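All protein chains of the complex are present and in place, except for one that has been dropped.
Presenting chain A:
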Amino acid sequence: MPDQLLYALEVTLNGLMAGVLYSLVALGFVLIFKASGIFNYAQGVMALFAALTLVGIQEGQVPFSHLINAIFGTEIHHFGWTVPAILAIMLTAAVMVVFAWAVERFVLKHLVNQPDIILFMATIGLAYFMEGVGDLMWGADIKKLDVGLPQGGSIWLEENTAWLGGDGFYGFFIDRLDIVATVVAAILVISLTLFSQYSKQGRALRAVADDHQAALSVGISLRFIWVLVWSIAGFVALVAGIMWGTKSGVQFSLSLIALKALPVLMLGGFTSIPGAIVGGLIIGVGEKLFEFFIGPMVGGATENWFAYVLALLFLVFRPQGLFGEKIIERV
């Protein structure tokens, strides 16, 4: 097989893997938009906050230590213990549930029946608030996140595919972290689908997504559903934070991963969980292949803008996205 073809195949595989990582971020947006019609600007910051909290708990860091030390003149930074990764993940998930409750109690509850733009603005405020609180709680330094996930190219894959090409072909490169992310994303999507199809709360969630008023009229608690859906989105943010944080360390740039999710949402639709996955895969593969074939002709660095161009192209033909619900309003 010609090396160029093999490289294109390698780029495609890596594009699919990158797409899964984009989808993980997009999923959180979809869940909240589906249940409440809110475009949650804070989703990226939620991933950052979750990852910061996870590292903080794992390392036994004292939250707000800088503030405490500044006020009381103390020198405390750590409790002196470390927490195993699994337990730390569970504790962080619990923190995200508390966060979901707080969002409902202190923000959403007061904005019921407000126009969507007000709710959107509230999530912008929430994003900046959380970024500040995260900074105060855990500090601004870059933290290494290690929950035991493998990283680096799969040597087995490289060795067993090297024969496909010539002397210059080293075999396919696939980061083992990306493979884990793909498996986790698959489990997450299957779990979410089963949950929404077969559990009582899941059906209630779908009912709220379809029609708030009708759901209320049959006794579904809107407030409970909001807490539930923000908790699930918080958990998805935690998963995304772990995957991205393992790659780059946990730092404030992590919140910018939301930018990677926007074209995915435009393409896949804001209300479809499968759409977030398929959209992510298309964006991932599309931008990587474009960079591979066209990038060298135009000076490279095409991925950021090409993702949006691709999403816009889809929008022209399907404004609701690939899997989004078509809204027909009669006048």
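Going forward, a contact is a pair of C-beta atoms (placed from the backbone, for glycine too) under 8 Å apart; a residue touches a chain by one contact, two chains touch by 3 or more; residues count from 1.
FYI, contacts and distances are computed from a predicted model.
Undergrad: Which choice in "Insulinase (Peptidase family M16)", "Fe-S cluster assembly protein SufB", "Spore germination protein B3" or "ABC transporter substrate-binding protein" gives the name that UniProt lists for the one chain left out?
TA: "ABC transporter substrate-binding protein"
Undergrad: Among A:60, A:249 or A:274, which one is in touch with the chain left out?
TA: Considering all chains, including the one not shown, the answer is A:249.
Undergrad: Which of A:7, A:64 or A:120 touches the chain that is not shown?
TA: Touches the omitted chain: A:7.
Undergrad: Of the residues in chain A, which ones touch the absent chain?
TA: Considering the whole complex, chain A reaches the absent chain at 7, 10-11, 14-15, 17-18, 66, 69, 73, 75, 77, 132, 135, 140-146, 151-153, 168, 170, 173, 175, 244, 247-249, 251-254, 256-257, 260, 287-288, 291-292, 295, 299-301, 303-304.
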